[in-house]
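Moving on to chain A:
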Amino acid sequence: MSGEHLLQLENVSKFFPIGGFFSRARMTAVDDVSFALAADRPEIFTIVGESGSGKSTLAKMILGSEAADRGTIRFDGADIGDISSRSAREAFMTRVQPVFQNPFEAFNPLTRIDEYLYATAHRFKGAKSRAEREALADTALQRVGLSIAEVRGRYSHELSGGQLQRIAVARALIPEPKLIVADEPVSMVDASLRMSIVNLFRELRDTLKVSIIYITHDLATAYYIADRVIIMRKGVVVESGDARTVLDNPQHEYSFALKNAVLPPDPREASTIIRQRRQDVGAPVAREIVRA
Partner candidate 1 sequence: MTLVENSRDALTIDGLKCYYVNDYFGVRREIRAVDDISLTVRKNEIYGIAGESSSGKTSLIKTLAGAIRPPMRVVGGTVNFNFDGKPIDVYGEPQKMRAARWRHLSYIMQGSMNVLNPVRRVKHAFNDFASRHMGLDQAAFRQRVEAHLARLHLDPHVLEAFPHQLSGGMRQRLTIALATVCEPEFIIADEPTTALDVLVQQDVLALIKEVQTRMQASVIFVTHDMSVHAAITDRLAIMYAGRLAEEGPTQAIFDNPQHPYTAHLIGSLPRIGDTRTRKSLQGKPPALSNPPSGCRFHPRCPIAIDRCSKEVPVMQQSATGGRVACFRAGEYKIQ
Partner candidate 2 sequence: QDFIAGIPRNETLIIQGTPQQNADWFNVWAPGGGGSANVNGLQQLTTDTFWFINPEGGPDAWQNALATEPPAYNADFTQMTVKLRKGIYWSDGVEFTSDDVAYTVKTQIDHPGMSWSAPFSVNVASVENPDPQTVIFHLKKPNSRFHTVFTVRWNAAWIMPKHVFEKAGDPLAFKNNPPVSLSAYVLQSYDKAGNWTIWKLRDDWQRTSIGMAAKEPPQVKYVVYRAAGNPEARVIEQRNHNLDVINDMAPEGMFAMMRDSKSVASWLKGFPFAHPDPTLPSVLLNTKKPPFDNKDVRWALALMIDIRAVALGSYRGAANLAALATPPTGSAPDDYYAPMQDWLTNFELDTGSRKIKPYDPNISAQIATMVRGQWGDQIPTDPKQLQRTFGFGWWKQDVQAATELLQKAGFKKSGNQWLKPDGTPFTIRLQVEGDAIPTLARAGTVIAQQWSQNGIATKVDVAGPTNGQRLSTGDYEAAIYWSIETWGGHPDLSFFLDSYHSEFIKPLGQIQPPRNLQRWQDSRLDQIIAKNRSIAFDSPDVTKVGQDFLKLAVEEMPMIPLMAYNKFAPFDTTYWTNYPSAENPYSASGPNWANIRYMVTGLKANPDAPKN
């Protein structure tokens, strides 16, 4: 059964302690989430949802960098909690690659950006010589609209947010993984480039048979490329299914609200929505600000 799945989550939950040091209270960041990606049918699996709903936490668990408190996560049939040996871990990493949410955090400010690319090329693609590594890195960078020349020798604070995100995506491509877990990979990229990256995902899926878990707030791109979607709120999956179906016709009230909240790229419509929203929220705090 599980052999057919590339990735399988069964009743996964994650808790975090909250409150003071001595308190026993905990909050449920991810609550009983199950889904599976088929091994033979690569897909773009989108997770959308409220901010703080546990999307990143879920991603971290899939990547094995947080342990699930409950439930199991299997990759290629093996429980990822059991990956402990170095070679197993390495094998896992060649097949699963992440793109982290915050590009400013994802790169060590004291390390040159290209190091990450070279290391990946070296370790997962066996690139020995410097030239080989650069070539691999460059190919990957070209796909996201960058080149090794622009990246070489630079540090993260020297690059724009979008550049960093694109580099992160490019890096994840190098090992040619089976699964990419991309946590808001294009949040800081302009619409045009965003399309090219999203197109790239699609192309990866179609040509290289890579599955992609795509976490985003951008429902429009989700709609554009996703095969399946789950919508999360407060750690719980409130709705899941075929992306187009769900987004065209959301069933859960939250999904519905979410979809309706998407601003259209049209000033007239969009500003009306915002105006409406202002009225819904109610009159502003009717108090003059006394300035100090």
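How these were chosen: all candidates are chains of the complex that A comes from, given by their letters.
Everything that follows uses one rule, which is that a contact is a pair of C-beta atoms (placed from the backbone, for glycine too) under 8 Å apart; a residue touches a chain by one contact, two chains touch by 3 or more; residues count from 1.
Note that the structure is predicted; figures quoted are calculated from it, not measured.
Engineer: Chain A is shown by itself; which of 1 or 2 touches it in the complex?
Structural biologist: Every other option belongs but stays apart; chain A touches 1.
Engineer: Can you list the chain A residues touching candidate 1 in their complex?
Structural biologist: Residue list for chain A touching candidate 1: 16, 18, 48-53, 56, 101-105, 142, 145-147, 149-150, 153, 158-163, 166, 184, 187-196, 199, 217-221, 223-224, 244, 247-248, 257-259, 261-271, 273-275, 277-278, 281, 284-285, 289-292.
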